[in-house]
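Note that one protein chain of the assembly has been removed; the remaining protein chains are unaltered in position.
Here is chain A:
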Amino acid sequence: MDFIEIIVTLSGLGLAAFVIWYFFFSARRMVSAVSSSGGVQQVSITVKGGYSPDVVEVERGKPVQLSFYRDEENSCSEELLFPDFSIRRALPAFQTTLVELLPQQAGTFAFTCGMGMLRGRLVVR
């Protein structure tokens, strides 16, 4: 094994480790919902290659209004799925789409794009 091979091997393994950490173990951005005067918990989410914030914390038993602003035309994000709430919604590009739901149980509920590539979580306390 020559010197270059060692370099390539080490950097390859390092890169692989970084990919695993970056996608699976790094910290996520979490945001708690803000309750409006009417008791509706509101959160704005920007959709651009992913959801930001991608972890949303809400309270149980109160209506939740998520406004998804899709800031891109990329077809990956054109659909939004909340399987636990039976929601499949098309998000028009450069527009805000409101998604309303009422979480009755505590738990973590995933929301994803149409193909399950982009992911976010709704954490109900």
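Just so it is clear, contacts are C-beta pairs under 8 Å (C-beta built on N, C-alpha and C of every residue); 3 or more make two chains touch, one makes a residue touch a chain; residues count from 1.
FYI, contacts and distances are computed from a predicted model.
The complex appears with one chain absent; UniProt names that chain "Cu+-exporting ATPase" among the candidates "Nitrogenase molybdenum-iron protein beta chain", "Cu+-exporting ATPase", "sn-glycerol-3-phosphate ABC transporter ATP-binding protein UgpC" or "Intermembrane phospholipid transport system permease protein MlaE". When you scan A:31, A:87 or A:123 for touch with the missing chain, the hit is A:87.
The chain not shown here touches chain A at positions 1, 5, 8-9, 12-13, 15-16, 19-20, 22-24, 26, 28, 36-40, 48-52, 54, 72-76, 81-90, 92-93, 95-96, 98, 113-119.
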